[in-house]
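The block underneath contains the structure these notes are about, expressed in structure tokens.
The complex is shown incomplete by one protein chain, all other protein chains being positioned as in the whole.
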Amino acid sequence: MNSLHISTTINGDPVEFICDADEPLLDVLRNRLGLTGAKEGCGTGDCGACSVTLNGRLVCSCLVLGAEVDGAQITTIEGMAQGDQLHPLQRAFIEGAAFQCGVCTPGILIAAKALLAQNPDPTDQEVRFWLAGNLCRCTGYDKIIKAVQTAAADMRGA
Amino acid sequence: MRYLSAQTAKAASAALAAEPGTARVLAGGTDLLVQMKAGNLAVDLVVDIKKIPGIRDIVAEAGGFRIGAAVAGVELGEHGGVCALWPGVVEAARLIGSTQVQGRCTMVGNLCNGSPAGDSVPALMAAGAVVRIEGPNGARDCPVSEIPAGPGRTTLVKGEIVTSVLLPARPPRSGDAYLRFIPRTEMDIAVAAAAVSLTLDAGGNVMAARVALGAVAPKVALVQAAADAIIGSRLDEAALAALSRAAEAACSPIDDKRGTIAFRTSTAGVLAARAAKIAYARAMSQGNAGGTK
Partner (left out) sequence: MALDQPKTSFRHVGTRPNRPDGVDKVTGRAQYGADITAPGMLTGAILRSPHAHARIVAVDTSAAAAMAGVRAVITGTDFARPDDDFLRDVQENCMARDVALYDGHAVAAVAATSPAIARAALRAIKVTYEKLPHVTDVDAAMQTGAPVVQAGRALETVPAGMSQNVTHHCEFGHGNLDAGFARADLVIERSFKTAATHQGYIEPHACLASVTADGKADLWCCTQGHFFVRTLCSAMLGMESSQLRVTASEIGGGFGGKTTVFIEPVALALSRKSGRPVKLVMTRDEVFRATGPTVSSSMDIKIGMTKDGRITAGRADLRYSGGAYPNGTVDMGAQAAFAAYDLDAVRTFGWNVLTNRPKEAAYRAPGAPQAIYAVESVVDELCQKLGLDPVTVRLKNAARKGTLSSYGPTFNDIGLVATLEAAKSHPHYTAPLGPNQGRGLSCGFWFNFGGNTCVSLNINTDGTVGVTEGNPDIGGSRASISLMAAEELGIAYDNIRTIVADTNSLGYNDVTDGSRVTFAVGLATIKAARDAIGKMKTRAAAFWGIDADAVEWTDGAAVPAGANAGKFPPLTLAEIAAMSPQTGGPIAGHHEVNVDGAGVSFGVHLVDVEVDPETGFTTVLRYTVFQDAGKAVHPDYVEGQMQGGAVQGIGWALNEEYIYGADGRLQNPGFLDYRIPVASDLPDIETVILEIPNPGHPYGVRGVGETPIVPPLAAISNAVSRAAGVRMAELPMSPPRILAALKA
């Protein structure tokens, strides 16, 4: 086995782990670090359920090797709320019934947060194209788009 | 599998050359990891090139831009200079994958993957882009149009890696555009694609043109007959029709799960004409302000 020792930062916390050379970051998060908020819907970058940010960029953690994240900054859904304070997107998703089964929700929240960080006042079309890589099979996306806009308005007003 | 993070292009090249098994370059990984997951690629060595100095940089060069092999799609889209000079190349690169994939994917990876459907490849060919290669025999430059060799194959030899791609300077009154057809609005592989780059004279006549087609043949290729169909014209209906016919005539696609021969052929002609119109409008709107300093 060609295992590697990696030091990284996840949700602001220093983290070290050992992983195989061919092990995706998603597997490291879920199986080695107990961070199961990121989901594997496909393992091939087609569904977005495993979305995290890597050095501030939105990525699919299934398409990143654990070996690559030495010295990186990673944020996952587990780092989105601050203590007992939910992020405005998290609140808007609950209040707007923007999920049914909820399995795509962590990835969509991470992606939506990345969008609003660079575009605080997106059009519906911009939200839809930004989130095109996050599949949701339950909602038809309607309430997701509206919840992102609710949160965006909330964050602009705050 | 072993993982190596190379510190120089020479070291990356040497490691790839020395590996007796299957070795692959890792830049964005958005194709490589998918192939590994599918189980149809057993890799013995992965060489990560992202830590090589300069490989994630975009620098002005000779009126154009040299783009590092590990520059991600989203980073290219954030570069105002490249967007202004080669909008068609940027829009092609930005069409690769989702927002998530854009955070990782690279034009050079798109090229070296060897897929006939890679989005940035037709646009790079139409632009006359040239890649710089580091290899066992030193560095060399090669036009993008000479890299693809067939589905999943390139002309690169063992131990060679592409370190950058140069988008050249361009004359005034130039424009480029890329269009692809997919069954949805996002998240698909091109079923047919066309890139057009052209330069107008002061009277609005097409002086020079390059047309490249994707996903309609075993490899992406320039179509000289399609370019000839519009050179000398003002892109009138007759010229556009001739362009479409020439594009269709250059197609040799396959029937597969993504499209039929008839559909791909017809759509390539439609997209070539539509892309030409966009490129023409861009060239016209550009007036006399071409190139960069």
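Here are some notes:
Labels for the chains are A and B, by order of writing; each one numbers its residues from 1.
By definition in this document, a residue touches a chain if its C-beta (ideal position, glycine included) is under 8 Å from a C-beta of that chain, and two chains touch if they have at least 3 such contacts.
Keep in mind it's a predicted model, so treat the numbers as computed, not measured.
For the options A:10, A:69, A:127 or A:152, the residue in contact with the chain missing from this view is A:127. The missing chain, though absent from the display, is touched by one residue of A:9, A:73 or A:100; that residue is A:100.
Although one chain is not drawn, its touching partners on chain A can still be listed: residues 20, 27, 30, 35-44, 46-47, 49, 76-78, 80-81, 86, 89-90, 93-97, 99-106, 109, 124-125, 127-129, 131-145. Against the chain not displayed here, chain B makes contact via residues 38, 181, 183-189, 191, 256-260, 262-263, 266-267, 270.
Operating definition for what follows: only the chains that are shown with their structure count from here on.
Chain geometry summary: the mean Cα position of chain A and that of chain B are 29 Å apart.
Chain A meets chain B in the complex at residues 2, 4, 20-22, 24, 43-46, 48, 51, 54, 57-60, 62-65, 67-68, 70, 111, 114-115, 129-134. Against chain A, in their complex, chain B makes its touches with residues 1-3, 5, 26, 28-30, 33-34, 36-38, 43, 46, 48, 50, 72, 74, 97-101, 103-104, 185-187.
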